[in-house]
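The complex appears here without one of its protein chains, the remainder shown in place.
And now, subunit A:
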Amino acid sequence: MSQPNDISFQNISFQYPQGDEWALKDVSFHIEENEWVAIIGHNGSGKSTIAKLMNGLLTPQSGRIHIKGLEVNEENIWEVRKKVGMVFQNPDNQFVGTTVIDDIAFGLENHGVQRDEMLKRMKYSLEAVKMEGYENHEPHNLSGGQKQRVAIASVLAIEPDIIILDEATAMLDPIGRNSIMETVDHVRSERDVSVVTITHDLNEVLFADRVIVMNDGEVWKEGTPREIFNLHKELGEIGLDTPFVTQLSNSLKSEGIVLNQEPLTHKELMDELWTFYSRT
């Protein structure tokens, strides 16, 4: 049998009890092991709903969800939640410990991690989010960005098979955000883990292997970041945008500069300009 997908959504439709419309309409997609997928889409397009379905916080009216081959249902729910580490938009609802270190320890104890291994993981996860020295602070009294960092540390520490970050870096500055993404990327290079980042930050999208674009409760498009950001006009129509480099590239093209590939990073664009400059 071939390797099952890490996450699979088959024809998922979901409506909130209080909602007057379907939040998700016949949504299907797969995420492979060790894949990093970014989910983007306008406000209310259904991204957080997808995240909550992934660990069984919500149950779809129709369709089936599998996590690592396990169907997400009442019977498997605890098994599923052990595999999925999730950070929400607002970490306040997620803190369980009275201090930062307790909060991280709590998750580890729940996962039955041994004492000395616990200490090791608490240390590296706090370092990974640059919150060393805040061990004895109360999570609720941290700054907005510090809360997000600690919530991310708690999830990194339990080393889940699947990491879901739902706008988990929205309160960080660009450098902080980048450093968290690099940490996650590093984790992925060391062990098998799939990553789902839900974000409005276009530069964060560039870390992903693949992008799922949501629009009005439906999957609008799937593709690599390069493919997706090539659709600048269409993205604009559904409330989205392209990164600075894409915008500048497009303006340069309209000035007659020939770019061979769609650049995504500063360096790629600079190299393309250099090629154009030095061609004879």
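One rule holds in what follows: a residue touches a chain if its C-beta (ideal position, glycine included) is under 8 Å from a C-beta of that chain, and two chains touch if they have at least 3 such contacts; residues count from 1.
We adopt the following convention: contacts and distances are computed from a predicted model.
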item: Missing subunit (named according to UniProt) among the choices "Sarcosine oxidase subunit alpha", "Energy-coupling factor transporter ATP-binding protein EcfA2", "GMC family oxidoreductase" or "Dehydrogenase"; value: "Energy-coupling factor transporter ATP-binding protein EcfA2"
item: Touching residue (missing chain; options A:6, A:167 or A:262); value: A:167
item: Which residue of A:48, A:125, A:154 or A:194 touches the chain not shown here; value: A:48
item: Touching residues (missing chain, whole complex) on subunit A; value: 16, 18-20, 41-44, 47-48, 89-90, 92, 136-138, 141-146, 149, 167, 170-176, 200, 202, 236, 239-241, 244-245, 247-248, 251-252, 254-257, 266, 269-270, 273-274, 276-280
